[in-house]
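Here the complex is missing a single protein chain, while all its other protein chains stay put.
Right after this comes chain A.
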């Protein structure tokens, strides 16, 4: 059995184990909250010994493979697996007719066929699955399955889909009366955001093993194992208690592992053959085997009065959801509710759609609906500041939300110490952060002398020729945890036990360690709360209650909160008991405060749990003749409420900023008539170390009174604000309007061709 090993971390100095409660908040603890203990997975990941899902093997296992549609839209007339089945070593070829239970699944709406029924709606849609002795044989067998397609014209234009009423969700926001205002300045622009991919380095992978109880065991890289189970069991026609799942080593996620990928397919093959089945996508398949970030087309109109106060905002936002629903509904909710960002404005018209097309399905990715609009509203804030003759930071400061402000949904900003005031005015964390970023001098990074410090890098394209510097700012507002009335909770069990004379705390949750350092965080909380040093993490599996998803920047808040609550319960029991008499255990379910759905007509409602802010300043060097960009500095001010683990936090800010940099200047899944043109790391470019500058971070701790330890989710906000900051800096260097991301070299040089 490929049981994932328990992850142990013991700090070097283990004092005499206490048998009576000694811990509690406020007791600093080596390896506790606020410190950066070595991650339990660090050494194995660095030396290559870590078992990722793709490394798992099982004696006698078969390899599964997916036959996918080459067409973005087609009717399936017939599927003939005979030639594939005749190949020696091929154990099974399954199609939609072989799905034991429900034919569809989905995170919000069950509309994604397990295997295509009589039509395919995107290129790469699974049509049949094959199990064979080797992966190569499974691929050859897939090629031998004869599928008779009637190819149809794909519908790829999201605007046309919206016109035709073909969308997953329409969400308006109505506030005040924009048309009745008398602005001093108005800017109207259109913005385009390309399709970004999460590009996790670990491909989709897992093993399914038939279980003795007639069910099936799955070891799989996933962000939310209980949501998998809930979708999987009905498709397999099994009771949920017959599906046993454990999270296998995850090589990055960023939203790509929220939807099912290999899960149902390998389980079907295992049940059909009675043997263990492994599936592992290659890079090309991974690019079509998970959902992407929604591409967007947005039209924004921003208006201000003569004092530099926002008067109104009108926004028309069309997100392309692709062929199936995935989480588009929730992404549209975020795009609409966060459409103007962290600014006060009393007159608003927002119309946001998630269109249905034959493009690749889009769903969760870090930033989740907040990224696209952030690029638009921050570009607008710069344009309007310029129109007003105001400094861009000053213009933002004048409009920044404060404690007690209302968002455009009517949600009151109540996430800060209510007693805290700023020169008699309600405290505005954003105004404070804008002041801080202003106080950090723009770094005097010399224009590079070595080619690796210049735009174009080792390509040796410039030795300084054509290089101009620019500086730009970006601010992002992201909701943390699940919004709009979702019952969002996490479960943790803690058992305190004497093991060979040592006090050991065992933690059991189903929370996915996707690389963010969540295992460390759980252990830190247990050390602080229980005053013990040795903490062991049990495998993350469905024997524990649901922890919810490792997404929405929520796991420190939610599973952190659950671990804290369970530790507190154990600590309470421990006051009256001696561990020598037996282990002490407690399980706790943690919920954040309730939220409400957005009103379908006005968009009003307290839809979000927690709000998190991040500010970036980017300094870039642009080779304006070749259109090549080198980001030479990113300065970031982020409010995290409480620094739980400094090293992990910095990693999140660096990583989030890098992903935002990628969207700003290089990352795009290019589709043509519904076909993906660059499903490889040769042509889907993500930033390298020569693209990502050293960062200057100023981390602010404005505690959220509602959240465990006052913390704010930190993983997503930097992904929002780094993109508009970088694009603003490129605008500053080039003087070009740049309304489309990623900014490509030809966008920066197109004007040369137009010169006489």
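Following the convention adopted for this analysis, a contact is a pair of C-beta atoms (placed from the backbone, for glycine too) under 8 Å apart; a residue touches a chain by one contact, two chains touch by 3 or more; residues count from 1.
By our rule, contacts and distances are computed from a predicted model.
Hidden from the displayed complex is a chain whose UniProt protein name, among "Probable DNA metabolism protein", "FAD binding domain-containing protein", "Septum site-determining protein MinD" or "Maltose/maltodextrin transport system permease protein MalG", is "FAD binding domain-containing protein".
Note that of A:240, A:443 or A:745, the residue touching the chain absent from this view is A:745.
Checked against the hidden chain, the listed residues A:545, A:687 or A:715 yield one contact partner: A:687. Considering the whole complex, the residue from A:57, A:465 or A:572 that touches the absent chain is A:465.
If you put the hidden chain back, the residue from A:452, A:498, A:703 or A:738 that touches it is A:452. Seen from chain A, the chain kept out of the figure touches residues 88-89, 133-137, 139-140, 282, 284, 452, 455-466, 625-628, 630, 665-666, 670, 677-678, 682-683, 685, 687-691, 744-746, 749-750, 752-753.
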